[in-house]
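Removed from the display is one protein chain of the complex; every other protein chain stays in position.
In order of appearance the chains are A and B, and numbering begins at 1 in each one.
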Amino acid sequence: MIKPFAITLKPGTSLSNLTGTWRTERPVYLDRLPPCNNACPAGENIQGWLYHAESGDYEQAWRVLVEENPFPAVMGRVCYHPCEDQCNRGKLDSAVGINSVERFLGDEAIRRGWKFSKSADASGKKVLIVGAGPSGLSAAYHLARMGHEVEIQEAGPMAGGMMRFGIPKYRLPRDVLDAEVRRILDLGVRLKLNSRVDDIVQGMQGFDAAFLAVGAHIARRAFIPAGDAAHVVDAVSLLQSMEGEEKPMLGRRVVVYGGGNTAIDVARTARRLGATDAIIVYRRTRERMPAHDFEIEEALQEGVMIRWLSAIRQADEGQLTVEKMVLDEKGMPVPTGEFETMEADTLVLALGQDVDLALLEGVPNLEIRNGTVQVSGNMMTGYPGLFAGGDMVPSERNVTVAAGHGKKAARHIDAYLRGVSYEPHAKHELADFGKLNTWYYSDADKTVRPMLDIIRRQTSFDEVQGGLDETNALFEARRCMSCGNCFECDNCYGVCPDNAVIKLGPGRRFKFNYDYCKGCGLCAAECPCGAIKMVPEEI
Amino acid sequence: MLKQIEGSKAVAEAVALCRPEVICAYPISPQTHIVEALGEMVKSQRLSPCEYINVESEFAAMSVSIGASAAGARAYTATASQGLLFMTEAVYNAAGLGLPIVMTVANRAIGAPINIWNDHSDSLSQRDSGWMQLFAENNQEAVDLHIQAFRLAEELSMPIMVCMDGYILTHAFERVDIPSQEEVDAYLPPFEPRQVLDPSEPITIGAMVGPEAFMEVKYLAHAKQMQAIERIPELASEFRSVFGRENGGLVRTYRVEDAETVIVAMGSVIGTIKDVVDEMRDEGHRIGVLTIVSYRPFPLEQVRSALLHCKRFLVLEKSLAVGMGGILATDVRMAVTGAGLMGYTAIAGLGGRPIFKSQLHPLFRQAEKEELPPVTFLDLDWEAVNRQLERERQTRRSGPVAENILHDKGIVSAKFG
Partner (left out) sequence: MGFQPIKFYQTGTYTVGNRLLSPDQRSVQADEARSNSINSGHRACQGCGEALGARYAIDAAMAESHGQLIAVNATGCLEVFSTPYPESSWQVPWIHSVFGNAPAVATGIAAAMKVKGRTDVRVVAQGGDGGTTDIGFGCLSGMFERNDDVLYICYDNEAYMNTGVQRSSATPPAARTATTMPVGPEPGNPFGQGKNLPEIAMAHGIPYVATATVADLRDLEYKVRRAMRMHGARYIHLFVPCPLGWGTASHDTIRIARLAKESGLFPVFEAEHGEVTSVLKIRRKVGVEEYLLPQKRFAHLFGSHPHPEMVSRIQEIAERNIRKYGLLDEEAA
């Protein structure tokens, strides 16, 4: 074919016209920090593991998850999931059920027997961990994977700490806990039970570093005048005794004093032990109650009663004296001088716990404040090589925070052992709701996990909340909007009027072809998850 | 095969023998009989494979032809007058894109005033469109020119109008020798487009061309028509060897050997002129005829050499460049620039006004005597014209010109008085 001059052209020859020179702004890909990840006390890469769960690759999802936290099955049951509170999807319909997917992955891992991989060669260093609770086990897990030799010394008869002695079975079945603990021990971690450390400085001998994670087991007591015959127990002891052979005798009418999650756990436990009345007495109102609302709700469903705006003033045999309270303008309870009595076979005090600091006596340069051990940013106490975490350092006290402490401490211990300092990556900017283009997410409400029927909840310690099956776990995972992180939806590749986005193939994301990108910004505007940013072109 | 046949039908037969693949039909007199006949041939599958498309306008007729031709199909359509004007944009475009479409123009006047009769102002209005224009003297030549036209158009990848006088030729029954399919096939190979829309080899046809290359594109079109000046006589002689007839070519001369006066014209009026010339020759006048077959490309050299030995020439044309005079005459005069000849223009036969020998005799004689003004309007009713001009001199708005003139000529009935 002899093409006529000028009026007939070869196809695709416009490639010689580099329209990139028109640009005043250029799009760049970036990873923003998803609010869930930002909110996770254990620093989980939630968006990261959901990404794999979405494609049904649960093992990979689990492996990404356990890079940060070795307890997915536990977390999936007991974590209060602040991630879900921050989830951007909550502003659209309802938050992604991160916790339920986490549990699904954890259970799946147990079911399929997935094992941790040991990622580093042996370092020849030895680390002592005191306490086999969530933070101690977490630290052990991370340190072991980093190649260190780890020995846990636990004062109690079983590993798990508060996961075992503080959380009732109906929330955390023990076989689940045991499986996740065993998996950590399978990494070669040595666990010495019934091995109380009385003097840490002495105990550290032969170790290159130590991590203290003894928790807070001493029940805080309020001063309540009590008659000799009054049956008063503390919540910690009560929940601990649930792990023994002999179940505690509480009577038919049990009053729990306190407003935290422990108070709820105790009241629900009492119901299951046969109490006809389990009454929580709390000085303030429901809005002010520290316990999580869903736990309050579950307790109420099970017949737990709550007496609001009441303080216990006197405990006698079978009877309590209660003073009515009102809230001042700051929301603090103020006595009214009005008293009532109420019947109670047992009074359980659930007023919080303190740390047993006995093993720290005489440690040089250690700072104790408000009953907690002070640590610097790297989790190290004033005594070199001695690190601490979990409930014994100042912070919110829950399993997830503890697991996070364990990880953080492990990283710093590792750095300490190598004679370097650990510098965490700079946090990416937050992928807040405004950075998303939520049009692209189909409407899909959250999947509700099944609940045990109410009769069995009131009479047995069977697990209350069920898990998701694969179908709805997948559904739930796919509700994730992948905030701030490219999930390869191809929008940028599609919406570019100039074909200036190059698709690199599955898992490899995209890159811009700045030879042709005119900087219109459509890719950034139509990126569902806010993973593209327009930046001024430097001219 | 010799047939006593209407011109339009003869042309339809000729077109069909050329195996067109896409025919666009839109009715406009006096071209309609051609596409009607072709329609019947396609419908009866006598002409097959062929797509016959009843389009909604001449603009569409040319546009469909453009598409068909660009996609590699041999495309044909026919039009006249207003229709040609209505498709003008596409006419230029077809030439610009170099698409070898063949179109019959059944020459007809253009309005206003609307007029269905013959003159050449329609195709001459497309003088600069880039199409080649061949004018038939009679229906045999119309037939033969169509066959040559497809060959020429496709060789050069340029469109061609075959122009034949409306009614005078299209509706005239004459004896015409319709060639056989074998003869036409021997002369006209299958269409091999120079460029074609083909998914296996994509190209972009019809780019926007700016000042940097537009002149060159236009020159190349011009250069092609210059090539046509060489090819047209060759194709005519090849045609003669296949069909045994002499038709086509650039120009034809008649009795010009020792002529002092040469009459130059195109189309069917040549027949009348030849009769007059024969009669005048019989009386001893040294007069001859130059027939322009190829109006575009205009064969300057051939016209010049045909006229160089005469003393004067008269261009008799059925067209008028209003405000200037002759259209063909301008080209002829350019051909003889510097030759020192007297040149005259006679505007004749506009809107179908018959041209009689009785009018041509005095005209030619005046030309011989060099008594003609540069531009003559043959058979003009000066009385009517002058009355209108007088009216207009008196009042600036003097009503519809045509009606006034018809009044003056006594054609409009008294009730409009």
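Assume contacts are C-beta pairs under 8 Å (C-beta built on N, C-alpha and C of every residue); 3 or more make two chains touch, one makes a residue touch a chain.
Note that the structure is a prediction, hence the values are computed from the model and not measured.
Student: Touching the absent chain in the whole complex: find that residue among A:G124, A:P335 or A:G521.
Tutor: A:G521
Student: For the chain left out of this view, which of A:S16, A:S117 or A:S421 touches it?
Tutor: A:S16
Student: Of the residues B:A10, B:I34 or B:C50, I need the one that contacts the missing chain.
Tutor: Counting the whole complex, the residue in contact with the absent chain is B:C50.
Student: Residue by residue, what part of subunit A touches the chain that was omitted?
Tutor: Within subunit A, the residues touching the omitted chain are 6-7, 9-19, 22, 54-55, 439-442, 444, 475, 477-482, 487-491, 493-500, 503, 505-506, 513, 515-516, 518-522, 524-526, 528, 534.
Student: Provide the residue numbers of subunit B that touch the chain removed from this figure.
Tutor: Listed in rising order, the touching residues are 21-22, 24, 49-51, 53-57, 59-60, 62-73, 75, 89-90, 93, 97, 197-199, 201-210, 212-213.
Simple rule for what comes next: only the chains that are shown with their structure count from here on.
Student: Rounded to a whole Å, what is the gap between the Cα centroids of subunit A and subunit B?
Tutor: Going by mean C-alpha positions, subunit A sits 91 Å from subunit B.
Student: What residues on subunit B touch subunit A, complex-wise?
Tutor: Subunit B residues touching subunit A: 96-98, 157, 194-196, 201-207, 209, 213-214, 216-217, 220.
Student: Taking the touch rule as given, give the residues of subunit A at its contact with subunit B in the complex, in rising order.
Tutor: 1-11
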